[in-house]
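Mind looking over this structure? Questions follow.
What you see is the complex with one protein chain gone and the rest in place.
Our next item is subunit A:
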Amino acid sequence: MDCIDSREKIDELYKKLTQQEEENDKYLESIMARQVNLEAKLNNITKALPNLQILHNDAVKLADMISHTSTLAESVSAKVRQLDISRSRVSECQQRVQDLQDLKLCKEGVKTALENEEYEKAAGHIHRFLAMDQAALKKTASHMSQGRSVEDCFTQLDSATKELRLIVAKNFEQAAAKDNAADVERFFKIFPLLGDKAEGLKRFSTYLAGKLTVMAQKTLKTCLDTPIHDKRAPVVYADALTLLFEGIARVLEAHQPIVETFYGPGNLLDVIERLQQECDKESRKILTELIQRRNLDHIVRQVDDASRGGAPMHTVASSASLVSMAASASGGQTHRRAGSTGGSVESDRKVPDPRDLDPLLNELSIAHSRAELYMRFLRRRITTDFESGDEEQREAGLKQMELVLQRSDLCRLMQELLGHYLLLERYYMSESVRKAMTLDTLDGEDSQTSSVLDDVFYILRMSIRRSSQSGSMDGTCAVINDACTLLEIDFCSYLHRQLKKGYSSGYLDLTAQAYNMWQSSLQQGRLNTSTQSDSDSARVMFLAHLNNADASLEFIKVMIRGLEEDIVTSIGAKNLTANDQAKLSSCLSGFGSVTASLRHVAEYGLQQLIASAVKPRTGPWVDAFMQANHQLTEEEFASYEADEPFVQNLIHNLEGLLSSFKAKLTFANYDALVGHVASEITTQMEKVIMKSCFNRLGGLALDKEVRALAGYLTAATTLSIRDKLARLTQIATVLNLEKPSEMSDYWGSSAGHLWRLTASEVRQIMLLRVDFKAEEIKKLKL
């Protein structure tokens, strides 16, 4: 507790105490005020007490009455219940009597019906018989005098049931063998009446399966007989599959109503399970034919060997692409396939030409899509068939359906087929891209890009499209992934390799003088024309590759947009799950890293271009600044200002340089080039300025010149390059001061002058002014 050691504190405490006392008083008063109220309430309660006793007595009476009533009610309801039981027993009894009477009728009926071969009638009687509670009837019979005759009925009806089953089965088989649809249907309907749904379904499915076999054999034969030059010949096996699936669909469509009408819903899966066995057998036949006739296994082995690099005897040039794809996949952006284009040693086991694979790839993709469509059809049908069942049944049914379909041979075969297709498609893309690179030429006189650009994107887009036509999202995604890899590794390193050669080989070593000489000799046409055109075309190709890298960015954007549409259309929007969509967009986003690599390549190319085409030329142009006098008299200034010889010359030269590229570069590349030139020029200018001395008028002239230069460069590009010019402009401003003291105004001013120069740099620059005194500069508060 604080000590009470001062008068203020005592006062304070006293005040607090008084306040508390007042509060307590108020509180007491309010309690007192409530006293009256409480007393009145107590009074009321006292008055009410006797009433409570009365209330209690009444309640006890009521409880008695209620319990009495409930006992009464229970005894009444017990009687009702007994009545109910009796009534149900009576009706059971009636039923049994009815059954007994029917039993006889059935016995007689079956006999006559069987004699008259009226199987439906007989089956009707048997159905009635089977619906009876046989155990109960037998029990009743044992209590009756006529027990024996009832037993007789049973034996007879039992044997009649067996007999009829045999007859129906035999007749069904006969009808099936004769393919007598009416009879098949007739006997098919009887099975459920005999309590033999499963048997009926089995026989019916087998019958349908038989029909399929016949049909499939016919179609396979027609397909195989297709003449080689027929339009459909390249896709004849896909066509065979199509016909098979369509046949099955037709059979199902024709017979599903019969099954549903006489066997009820929920039975389709059983039928399809049996038919699927047939479909598996037939599709295996077709696919075996395909694999044999199209030499698929052999091709797959060749391509697989080639891509694994496990076949040293293969054509080196062709197999190298995939080998090195793998090599550089693990080695990052290394230059792969160095020398792979040379020395194509032919061997007896050649790897296939991608062009030859084209029809096969189409066929495989179509075949897969047909199976996909067929599976979808089955799923739809079976799901609808289960719809009327209860939740549990439906779920179990659908689960069973997935098992049946996924474990089917067809499904497995198609997965294998897709695997082969993907392997070949990857090879196709990779080889075609490689070819496009070897055949790379300028598209035309005015073209900024070379043929490789169009070719590569055409190939990739076509392959991805083809993969989406297979109907498999996994397959499509795999091809997209492979395409990304190809672009990022093969294509980018191809461009990088081309750009590495430089803008004009050998030019780097030429001095500016030599360049000028070369230029003048060019004008006079004295240069060896063949070398000239050689290096000319090399330079044109260099620019084309630089443009290829930039234009690829746009191509990728367009391609992705197009592909999204293509894929959704060919797989079908309604067949795409959310997961499929997520897969697709994730795989498409793989192109993002390709974009990044391409930017990197373009930037590298620009650096190359600057190093060989810009730096060597601009150096001498800017160096001319040092030859000029920057300590001008009024007169000299006036004449200098009139024609600004240095900067106008520089601008003129730059104009010449840039305009030579303007038409040959893409917009983005040209803008980037101007940006790079601006940086280069400002750095060089800074250097020569630092080596010169200025007086007031010299500074003024420089400021004007820098403005002219900045104006020219800013206008030359659509990009904002103000930033790149900031330092140089500021240097000119500093050199254009009236007197040193002005500097501190500028420096400190809140005019938004973002200084790119440090204080010591400013001092250093000011020292270039011969008329500024060093002490004054030193004194400046910066």
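Annotations
One rule holds in what follows: contacts are C-beta pairs under 8 Å (C-beta built on N, C-alpha and C of every residue); 3 or more make two chains touch, one makes a residue touch a chain; residues count from 1.
Going forward, contacts and distances are computed from a predicted model.
Going by its UniProt record, the hidden chain of the complex is named "Ras-related protein Rab-30" among "Dolichol-phosphate mannosyltransferase subunit 1", "Ras-related protein Rab-30", "Max-like protein homolog 2" or "Eukaryotic translation initiation factor 3 subunit I".
Remark: the omitted chain is touched by one listed residue; of A:Ser86, A:Gln174 or A:Ser593 this is A:Ser593. Within the set A:Glu416, A:Asp536 or A:Glu655, the residue that contacts the chain not displayed is A:Glu416. When the full complex is taken into account, the listed residue touching the unshown chain is A:Ile560, out of A:Leu212, A:Ala306, A:Met437 or A:Ile560.
Although one chain is not displayed, its contacts with subunit A can still be listed: residues 308, 326, 329-333, 402-403, 406, 412, 415-416, 418-423, 426, 472, 474-475, 477-479, 481-482, 484-485, 488, 557, 560, 564, 579, 582-583, 585-586, 588-597, 599-600.
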